[in-house]
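Can you read through this structure? Questions will come right after.
What you see is the complex with one protein chain gone and the rest in place.
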Amino acid sequence: MSYLIDNTEGAQYLLMGNEAIARGALEAGAKVVCGYPGTPSSDIIESLAKIAKDMNIYVEWSTNEKVAMEVAAAGSFAGLRSMCVMKQNGVNVASDFLLHLAGSGTRAGMVLVSCDDPGALSSANEGESRFFARLVEIPLLEPGDFQEAKDMIKWAFELSEEIRNLVMVRSVTRMSHASGNVKFGKLPPGDVHAVFKCDGFILDPMEGAVMSLPVRYKHALQQEKIKKAGEIFEDCPFNSYHGPEKPEVLIITSSACNLYSREAIGILGVEDRVGLLKLGTTWPLPPELLKRHLSRTDKILIVEEVLPFLEENVKILAAEMAPEIGIKTFHGKNDGTIPAVGELNPDLVVGALAQIVGIDYKPVPDEYAEKAEGVPTSRAPARELTFCPGCPHRASFWSIHNALQLDGRKGFVCGDIGCYGMATLPCGFSTLKTLHAMGSGGGIASGFGKLGRLGFDQPVLAVCGDSTFFHAEVPALINAVHHNSDFTLVVLDNSGTAMTGFQPHPGLKVSAMGEDVTSVDIAEICRALGARVEIRDPFDLGETQETLNELIEDKAGLKVLILRQICALSPEKKAGKKYDMTIDDEICLGENCGCNKVCTRIFRCPGLVWDKEKMVTRVDDVICSGCGVCADICPEGAIKRKEVA
Amino acid sequence: MASMQLAQDPYNIIITGVGGQGNVMASRVLANMLVRRGFNVTIGETFGASQRGGSVMSHLRVSATSSWSPQIPRGRVDVVIALEPTEGIRVLKDYGNPQVKILSNKRAIRPVGVIAGELDYPSMEEIRGSVQELASSAWFIDATDEAVKLGNPILGNIIMIGALSGLGVLPLEREDFKEAILRSIPRDKLDINLKAYDIGRQIIKQNEDSTGN
Partner (left out) sequence: MKVFGANELLEDVFEKNLCIGCGACTYLCPYFRSYRGKTAILFPCNLTQGRCWAYCPKVEVDLDDLSERFFGRPYEKDPLGFHRSVKISKAGRQVSEGSFQAGGTVSALMSFALSKGYISAAALTDREGLRPVPRLAQSTDDILRCSSSKYTASPTLSALNQAINEGHNQIGVVGTPCQVLAIAQMRSNPMGDKDFSDPVSLVVGLFCTWAVDFREFDAFISERIEGSRITKVDIPPPPAEIMEVYTDNGKIEIPLDEIRELVPNTCSYCTDMTAEFSDISVGVLEGRPDMNTIITRTERGEKIVDEARKEGFLILDDIGKENLEHLIWAAGNKKKRAFIKAKQEGMLNAREEGARCYLRVRPETVEEIIA
């Protein structure tokens, strides 16, 4: 039995923030939970999927975030508490529906969890989702520790039912992926009966039609709801203050920054000078609460990630209240006290606070700092990112790169979101030349493919993963086919959403809950669109490259090459090596003309190591995954593969 | 409820290594052992690209009272567990202080730049030299080699936890290890993990030579 469904009230577990959120949903009695995988949000759906059957809840990895939010909304409309989960930019994808849903209102409690990634630790952006709450006028909560991550979810459902609208809960990587002690509450009884009541008066919120029309009426209603939320927030248990009655400096913060700020105050020993106002309800801000705190200080430091969301909103309130509370000095992102980009940490907050309170802080004695400085960086050589040993993408990009070089017309690849985005780096032979949002590779390629009449003559490729294909690639392909745009799409089909840890997607026969489902065939979709479709194994380097060149030269509009090979981290692959690899030292040419270390200098699978003493290549058996591809890279046949019996 | 006084509160541990070394599991197991002793533990980890050859660090904060920031401030680590020796140096440079202790695996995982012959990997003497320069005490053990003897290099992380228990700086009990590890592995793998834990503990207990200074 998973500890997540332990029904002992008061039991304590070490939970990841995302697990705490999942447990919160369980304690709230959520019945429909959907999402689209994206670090740092994926573990929420994953941990719920594992226990979905035991708890009689419906959990789904949806095709994309907009669909996830729609599916969850259906749950709410049918009287079931529902939650949808996504990473920050997923909210952008869902935002069109989000706007309309906020206008129509919800029935049973519905919560949107967005996990932002300040510092872009595993994203191609450090976008802010909090602004959506203000933009579409729904309440926003931000947990400030792990216990809150659980408790706040339950509270969010209650709030949602109170105001009959969606509530947004925003986490960040350092909250979602960090772990801490969490005390459990009770799980509710499980029986529910889903029904969508829609026979009532058209404008009846619980039995009428669910829609954002008539807009003036519904919009006004929505604004009443958000106003009510603001009132509730005045005594919300997730807003707290620690510090002196009249602090010299007031820190206002939320989320993980709460922990950083608390620690910074402790490190500087300024508990009697600095107050900490930690907000759990960051939109709308409770005005009375803020007025109380703002009036007791002159200097305010706002600590938040990433954009100055709190800062701007607090400043608006302070301007409105200026006659009562007086003129304040604000420090934060806008005046540069807090760095404008990247994630924060205790040290950065210490730095900011030390500057304001005039303390000269040194983390370690000078003598030690000098010693540490004196240890050359070469003692810990840099680790550049690379594909895993045995990764199919290394092989795929090897062939794509070579096909483009052979073609010689300065062709390039439009990238997409997935591990393969790393192909902008040497590990993917620097093949990707554009990288944006999910599905953008195909869309951008579709555009390039139409520039021929304007003098453009470079071959255009796009790559996308299997999951990305379903998420947002298809409309771009339809656009390309319809407009007869000339490009080649390479689908890197590694049978799962590898980057975020193998969540199923529509191409597979199994759902998040482990049930049999209908798989949707990428090749068939592309054929149905009218594209020429080829399927190859990327580990067959020669054939892959030849096919690519053939497709690049084929001027027949959209061509699709599906490169099928399972991810090296998949359970199947991890179970055992296919080949034992060895190097024949006698044959290895090493740095000599005729090879010049193509295996370690260029191909760079971490399983191969250049032996500087012997001047030959070696296989590191602990790291090599036994895919066998490097044997085909070696021009001399020095890398031998032997099938593991 | 915490059953032993911590030398510091919070007591800060960094487990560092390279993607694929079992860093995340090691930090979970260690943290769960301490939670069983009644402590609040906060873990901060860097996931994401961690599977893909980059450095991976887990920050553990052990406290009798509350959760702490998932990122340890500079200069504030109490003990470093380096699953890869040069990663230990990287951590000491940023988080070390005159009192810090370090437990380091000897098995190198060479960065791609080294594999390609573009960068040099320091010798074991150089590594020891730098570590001893920055740490008050240091232990170097052959965790991966021992793990390979047990049949799976990944057990190196468990050997390191066993070794940490041998240092006596934290209330780590074999019984807690058993319960904690069972949250991450199937029961039939328990024996081999216990063996790895014991080997790590013995290396520290028996071999005085492994003490650096």
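As written, the chains take the letters A and B, and residue 1 is the first residue of each chain.
Note that a contact is a pair of C-beta atoms (placed from the backbone, for glycine too) under 8 Å apart; a residue touches a chain by one contact, two chains touch by 3 or more.
Keep in mind it's a predicted model, so treat the numbers as computed, not measured.
*Asks:* Indicate each shown chain that the hidden chain touches within the full complex.
*Replies:* Within the full complex, the chain not displayed touches A.
*Asks:* Determine which one of A:L135, A:L406 or A:V510 touches the chain that has been left out.
*Replies:* Going through A:L135, A:L406 or A:V510 one by one, A:L406 is the residue touching the chain not shown.
*Asks:* With respect to the chain omitted from the figure, which of A:I327, A:L454, A:A575 or A:C593 is a touching residue?
*Replies:* A:C593
*Asks:* On chain A, where is the contact patch with the chain that was removed from view?
*Replies:* Against the left-out chain, chain A lists 401-402, 405-408, 429, 549, 591, 593-596, 598, 602, 633, 635.
The rule is short, and it goes like this: only the chains that are shown with their structure count from here on.
*Asks:* Could you grab the centroid distance between chain A and chain B? Build each centroid from C-alpha atoms only and quote it in angstrom.
*Replies:* Going by mean C-alpha positions, chain A sits 28 Å from chain B.
*Asks:* Please output the residues of chain A touching chain B within their complex, sorted ascending.
*Replies:* So the residues of chain A in touch with chain B come to 3, 12-14, 39-40, 121-122, 145-147, 174-175, 177-181, 256, 259-260, 262-263, 267, 345-347, 350, 363-365, 368, 371-375, 378-388, 419, 422, 427, 569, 597, 600-601, 604, 606, 608-610, 612, 620, 622-623.
*Asks:* Enumerate the contact residues on chain B facing chain A in the complex.
*Replies:* Per the touch definition, chain B meets chain A at residues 18, 20, 28, 31-32, 35, 40-49, 51-55, 67-76, 86-87, 89-90, 92-94, 96-98, 107, 109-117, 119-122, 126-127, 130, 133-134, 144, 148, 153, 183.
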